[in-house]
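Of the protein chains in this complex, all but one are displayed in their positions.
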Amino acid sequence: MTTATLDVNQPATPPAFQHLSTGRRVKNGIATALVWLAFLVAVIPLVWVLVSVLARGAHMVANADWWQQSLGGLLGDDVGGGVYHAIYGSLVQSLMCAVIAVPIGLLVAIYLVEYGRGRLAKATTFMVDILSGVPSIVAALFIYAMWITTLGFNRSGFAVSLALVLLMLPVVVRSSEDMLRLVPDELREASYALGIPKWKTIVKIVIPTALSGILTGIMLALARVMGETAPVLVLVGYSGYINYDLFSGEMASLPLLMNSERVSNPSPIGTDRIWGAALTLVIIIALFNLAATLLSRLVAPKKK
Amino acid sequence: MAKRIDVKDLNIYYGKFHAVDGVTLSVPPRSVTAFIGPSGCGKSTVLRSLNRMHEVIPGARVEGDVLLDGQNIYASAVDPVQVRRTIGMVFQRPNPFPTMSIRDNVVAGLKLAGVRNKSQLDEVAERALRGANLWNEVKDRLNRPGGGLSGGQQQRLCIARAIAVRPDVLLMDEPCSALDPISTLAIEDLITELKKDYTIVIVTHNMQQAARVSDQTAFFNLAGVGQPGRLVEIDDTEKIFSNPTQKATEDYISGRFG
């Protein structure tokens, strides 16, 4: 590959032109090699992580019970059981988070693109940036300080959802904002010229045009918050049993299950459960990514 | 339907920049008026101010009166949204709504205003598409996306969309500048037909086009670099192109500048 890349830089008919000095050529070659190496350095851990998770978790996931049972009543070294209680918790907590974060995020994005002028808009943009840099543990502590200490609620799956909102919100705002900005002004003008009020123009013309991209962004954000661990550590207790109630009681989720097995179950069975849950999480995230792609194709404006 | 427009001493500003200075003109009903002039002379700005579309641009504001059959569209109780429903507009580049079918594009204005009656919408769609000379080309694919049409067809679709809400006046901002000559011809024929029912104002860079389609022509020019644009003269198209009163108009038309 290195030589191939070098050739591109060579004059087409060498004899007619000045010769490249060896020093320049060597430097160019080294740079090319290093840059390719850097890329490999990024790809190796990706593949390595995925292969490790697959190799250690596959035998757990391959069992149908894994998807249909909980770990309720099982001791640390009991074989069997499953993680459907944790899958349920992960999905419900993230969906509740999306229910809150998506409308707010979309409205903020609309504000920034369609209405935002002056100081407030600048402040909002800036704060969205800052929010996207807030560590997940800080978001969790904030919800703990507000929801549990100050307002007096108990730890619950819903508290987790609230913390996840803080993490999902900036992602939804950013991606929706980008998508709304891609909608040409000409469409807005065409709509105004038909005597359609601004809010209807946004709801019926601008958002549908950007919808495919917005949905992709939401799905990816959802996949991201599903793997967040810090909020579940702080804001909800772990239970091996299924708990359908988001608003009270201990509730498992995949990251929380992995962590509690890691902390309190040193047996090989615990290790199996950890890697099984890790693979389950990877599978679910992969499915969400896949769904994002499919959904965007499905909703995208058609040409023909 | 068609109404007359009277513009009285219209000044347009973008923030502190004085873009157009003191325009006064009249557009009789059922006629085509062409705005010509060099780039940046304010002709598109004046056109946009006729249905308050300039207000979409932050900082733009207008002084003076624009009367539609005697009623000032800038009166404080007048809703700009309603002005635009009465005075339609067609843009430089065809801009059908990408998420909608051909039929939905045509009836978008009605549908979004709350008309649900399907047979009424179908009727309007056919009427507007026939009016835009597009019906025969698209009647078999009304449910296909509007983006699949050719540029000229898309522009006629946009005209159909504009006339579907039955405006009194149709403003066209260089409607053919993005089209090939054959599509341009089709649009020009259409303008001549639409004249029977609508008052039309068209901005064009193409002087032959102005000569072909318009009844009267208004020539705009810049007073100087950094100065506001102004209306130099307005008269019957024949007169402007054969025997203009102003030297500047003659220079522009004979190609001596601009």
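Think of it as A and B in the order they're written, each chain with its own count starting at 1.
Methods note: a residue touches a chain if its C-beta (ideal position, glycine included) is under 8 Å from a C-beta of that chain, and two chains touch if they have at least 3 such contacts.
Here is the rule we go by: contacts and distances are computed from a predicted model.
Chosen from "Phosphate transport system permease protein", "Peptide ABC transporter ATPase", "Cytochrome c oxidase subunit 1" or "Choline dehydrogenase", the protein name that UniProt gives for the omitted chain reads "Phosphate transport system permease protein". Only one residue from A:Met60, A:Val83 or A:Leu166 touches the chain missing from this view: A:Leu166. From the options A:Val61, A:Val83, A:Met96 or A:Val128, the residue with contact to the unseen chain in the full assembly is A:Val128. When the missing chain is restored to the complex, the residue among A:Val61, A:Val160, A:Val183 or A:Ile202 that touches it is A:Ile202. Per the touch definition above, the residue from B:Gly109, B:Gly131 or B:Pro175 contacting the chain not shown is B:Gly109.
Contact between subunit A and the absent chain runs through residues 5, 8-9, 18, 20, 24-25, 27-28, 31-32, 34-39, 41-43, 45-46, 48-50, 52-53, 104, 107-108, 110-112, 114-116, 120-121, 123-124, 126-131, 133-142, 144-146, 149-150, 166, 169, 173, 185, 192, 195, 197-200, 202-203, 220, 223-224, 226-230, 233-234, 237, 255, 258-259, 262, 274-275, 278, 281-282, 285, 289.
Here is the rule we use: only the chains that are shown with their structure count from here on.
Once the centre of each chain is set as its mean CA position, subunit A and subunit B turn out to be 47 Å apart. Partner subunit B is touched in their complex by these residues of subunit A: 117, 184, 186-197, 200, 204-205, 208-209, 211, 301-304.
Those residues of subunit B whose C-beta lies close enough to touch subunit A in the complex are 51, 53, 56, 58, 81-86, 88-89, 91, 93, 95-99, 108-109, 112-113, 144-145, 147-148, 158, 161-162, 165.
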